[in-house]
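Every protein chain but one is kept in place in this view of the complex.
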Amino acid sequence: MIVVMSTGSGEKEIKEVVKRLEQAGFKGHLSTGVERTVIGVVGAAPGLSDLRETLVLLPGVDDVVPISKPYKLSSREFQPVNTVVNVNGVRIGGGQLVVMAGPCAVETEEQAMSTAHAVKAAGASILRGGAYKPSTSPYQFRGLGEEGLKLLAMARQETGLPLITEVLSPGDVDLVSQYSDILQIGTRNMQNFVLLDEVGKSNKPVLLKRGLSATIQEWLLAVEYVLSQGNRQVILCERGIRTFETHTRNTMDISAIPAIHSLSHLPVIADPSHGTGRQDLVTPMSLASVAAGADGLMIEVHPTPHLALKDGAQSLDFEQFSELMNRIAPVAAAVGRNIAGRES
Amino acid sequence: MIVVMSTGSGEKEIKEVVKRLEQAGFKGHLSTGVERTVIGVVGAAPGLSDLRETLVLLPGVDDVVPISKPYKLSSREFQPVNTVVNVNGVRIGGGQLVVMAGPCAVETEEQAMSTAHAVKAAGASILRGGAYKPSTSPYQFRGLGEEGLKLLAMARQETGLPLITEVLSPGDVDLVSQYSDILQIGTRNMQNFVLLDEVGKSNKPVLLKRGLSATIQEWLLAVEYVLSQGNRQVILCERGIRTFETHTRNTMDISAIPAIHSLSHLPVIADPSHGTGRQDLVTPMSLASVAAGADGLMIEVHPTPHLALKDGAQSLDFEQFSELMNRIAPVAAAVGRNIAGRES
Amino acid sequence: MIVVMSTGSGEKEIKEVVKRLEQAGFKGHLSTGVERTVIGVVGAAPGLSDLRETLVLLPGVDDVVPISKPYKLSSREFQPVNTVVNVNGVRIGGGQLVVMAGPCAVETEEQAMSTAHAVKAAGASILRGGAYKPSTSPYQFRGLGEEGLKLLAMARQETGLPLITEVLSPGDVDLVSQYSDILQIGTRNMQNFVLLDEVGKSNKPVLLKRGLSATIQEWLLAVEYVLSQGNRQVILCERGIRTFETHTRNTMDISAIPAIHSLSHLPVIADPSHGTGRQDLVTPMSLASVAAGADGLMIEVHPTPHLALKDGAQSLDFEQFSELMNRIAPVAAAVGRNIAGRES
Partner (left out) sequence: MIVVMSTGSGEKEIKEVVKRLEQAGFKGHLSTGVERTVIGVVGAAPGLSDLRETLVLLPGVDDVVPISKPYKLSSREFQPVNTVVNVNGVRIGGGQLVVMAGPCAVETEEQAMSTAHAVKAAGASILRGGAYKPSTSPYQFRGLGEEGLKLLAMARQETGLPLITEVLSPGDVDLVSQYSDILQIGTRNMQNFVLLDEVGKSNKPVLLKRGLSATIQEWLLAVEYVLSQGNRQVILCERGIRTFETHTRNTMDISAIPAIHSLSHLPVIADPSHGTGRQDLVTPMSLASVAAGADGLMIEVHPTPHLALKDGAQSLDFEQFSELMNRIAPVAAAVGRNIAGRES
């Protein structure tokens, strides 16, 4: 951290800053420039960000600039080697492309079963599906709850595909863990810190979606909640951020994929269904994500999207999904990957 | 809702849309223009927004445009008369300006007590303070928990000021309700729907902060969760939204204040402390909020902001707060309000 | 500027950075911390921001952090005393509130004349009106051109109100200067650097609107173009920024008003007409702007807004404008200002 003194400040103000730093257990290292003095803060990091808040109020201080990254356990500096998350033999982050697919929300046994079989046949290696659905409006469909979990578990058993489903509340973590192989934290809960603590204590891998307006740094700090509770099996999922553009539901930040790979050792996948909100953009954005180095994809599939109870507009039907898988294969190959569980 | 057919579509596609509408219990009303046909959807509203998702996938459909507002109970149309939230005799939304003030986080008994007395002396009529603090990083101060609630309750008892404090988790609603007069839902939890359901079932007034990147419509839909559970005592709080600007922590959307007053019957207050993140901007933005018609203010106050454990940079000291109250009074008077509980 | 070395870097990389700094005419001042070394860059400022771009590429460099503000002439540090822009005796930035009002676009002689008389009668001290209109679409009304300038000049002569109008192109600066007392640069031209150079060479005061997605720093750098050409008569105008919110046309960043007053000596006014795009929000946002310390307001007025050729939805009619002026007066008084040219 660097304390930048204002051009008009003098010795008295500098002494006051150094004194405050020492009270907090740090040392101040002065550097006197032509126009102003800057004070380097030397010492161990914890508590620095709260300290920053208060230093800025001292007389003569113009700005306080952080220079360390506030996340540790998720950083590439902490662990240079890639984390590989192993879900019943499916390895995420290990070089292969892992495709998770299934309905936005489970509606009926037949819908769940037929979709599970269809995505498996097309080459998906993990089944996704929602039983607890966050909805902007209380008057929309909110999922089947535990009944939905049971249908998903049946589909898992029949197809052998591991299951990922969302958990919305700390009180549901145990229940959802009984059915699901991966716990998904949705975009609206990225900073639900009580929930993050709770899944951090579970022994299930966690997939953490990026918040609607979260910076990459905030996203990695949310991951830090899970990791610091002892759970090191975390997958990140880019699913679009909120911008002024209205043509798409969100704006996919594809550059977050290589950025995460550079900053962190954790795997990162892409969700072009929520990232675009448009069926016609799912395929090109899937290809783009793979080309940018995504470790996997999460795709919404429905037997009859135009009759879906939720998110039909962004769901692919079975044929479209199969076509997508066929188009992904050569792009994956072009960047040195192959699709997990699919014969090449 | 309006279904806009594409210019190239014909009778067959139109019939298909009308059929789909009728299956879902609606009627289609055709309007044939020079370039294209539009189909008005006639029928009761529930389920419309999920239907919209699927109509857009039908052949020949160019766009589906919602025309009804998706929130009901919070709308001015549903209830033309202003809701007044009564908190132990302090009336929010009743014409007077209600000032809530206190520390971001409770740290010690002395800090809590001295701040409570100071804000009361300066004219605040509700005490704010945090015991459970959401922090971007797990390594930052996260509040004293129930110990903090007890300190706040002591401060309430001594000063007679009603108390507002934040609840972070559905499991804590009962506990926090034992101590607090108003339940605060923070910005990161605006779409924590399980928590919204839970406070909707309580009999305490709820203050709901706007989400970091929430539209006004999404904010009112979040309110709808609380109202539809039976709790009609809701206060909205504008606290800044996320934009590209980095000079301030957030960008306060002051225009949301008159916009909410036009769309809804619920009271709306402003939080310039979080809205700006800068001590020097709290006063001008407080004045602006009052001039724009805010029903109240929420201000962070600390005995020694430069030593605060949290959010020091945006906290006022006692003298600054007192000065703020003095400057607010004439602006409030100029827009026909006076400060609740303060002798004029 | 501070060069932050990565934790793994050693003496060799540090030497390379220092060498590069010296080649560019600067000195490097080392500060060795527990985790990493930072290098303070000492020397005069010009060229620093281009240098920053290249330092970041050197081996072992983690980040390069600017600490000086890149604008000079517009900064409060350069000139502590407020600039007062004098327009034919109307002083902007001198403590009084200056109201500029008139039609978005001049349409006819009668419209121009009647509006000029009405805004004068209600207490405006400067007449605004557009002859060259930037339109998102080429198929919209683009203004009357020089014919419009002539009508505005007539209105100025009859009422005695100084005139402000927009100039869109470097080639039009001379022509517009013959008619107008203030040259307005619109939001879409805030970074039209050739145009900024050109008005910087003129002897007319310049009003520079904030760009649609411009940071405060970029805005002040745009001002710097005008000032560095020798023209020191610049007024800033906050008119809303682009965010995800769709209820309003733009989101007014009211906090920019006190922020500019803190960073710069130049006057800043507010334009709630473009800032909101909604007639019903113009008055509350005018009051908020005045309370936050704006040096003036710019308001669109039209005899019959529902028949206006441009921006009718955000224009006030004569009665609404008169009512606005009556409501502004007490708020201005409450913050220690009075309205220029209006008997109190």
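First chain written, first letter: the chains are A, B and C, and each begins at residue 1.
Note that contacts are C-beta pairs under 8 Å (C-beta built on N, C-alpha and C of every residue); 3 or more make two chains touch, one makes a residue touch a chain.
None of these values were measured; they are calculated from a predicted model.
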Report summary line: Where C:10, C:25, C:171 or C:230 are the choices, the one touching the absent chain is C:171
Report summary line: Per the whole complex, from C:7, C:32, C:114 or C:228 the residue touching the absent chain is C:228
Report summary line: Contact with the hidden chain, among A:243, A:322 or A:338, goes to A:243
Query - Touch residues of subunit B, complete complex, unshown partner - result: 2, 4, 7-8, 29, 31-36, 38, 40-45, 62-63, 65, 67-68, 77, 242-244, 246
Report summary line: Absent-chain interface residues of subunit A come out as 213, 215-217, 241, 243-248, 251-259, 262, 275-276, 280-281, 284-285, 287-293, 327, 330-331, 333-335
Query raised in the report: Of the residues in subunit C, which ones touch the absent chain?
Result: 20, 45-47, 49-50, 53-58, 70-71, 134-142, 168-171, 188-189, 191-195, 212-213, 218, 221, 224-225, 228, 242, 279, 305-313
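To be clear about the criterion, only the chains that are shown with their structure count from here on.
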**Report entry** Chain centre separation in whole Å, for subunit C relative to subunit A (CA means)
**Finding:** 38
Query raised in the report: Approximately how many whole Å separate the CA-defined centres of subunit B and subunit C?
Result: 31
Query raised in the report: From the C-alpha centre of subunit A to that of subunit B, how far is it in Å?
Result: 26
Query raised in the report: What positions in subunit C touch 2 or more of the other chains?
Result: 243-244, 246
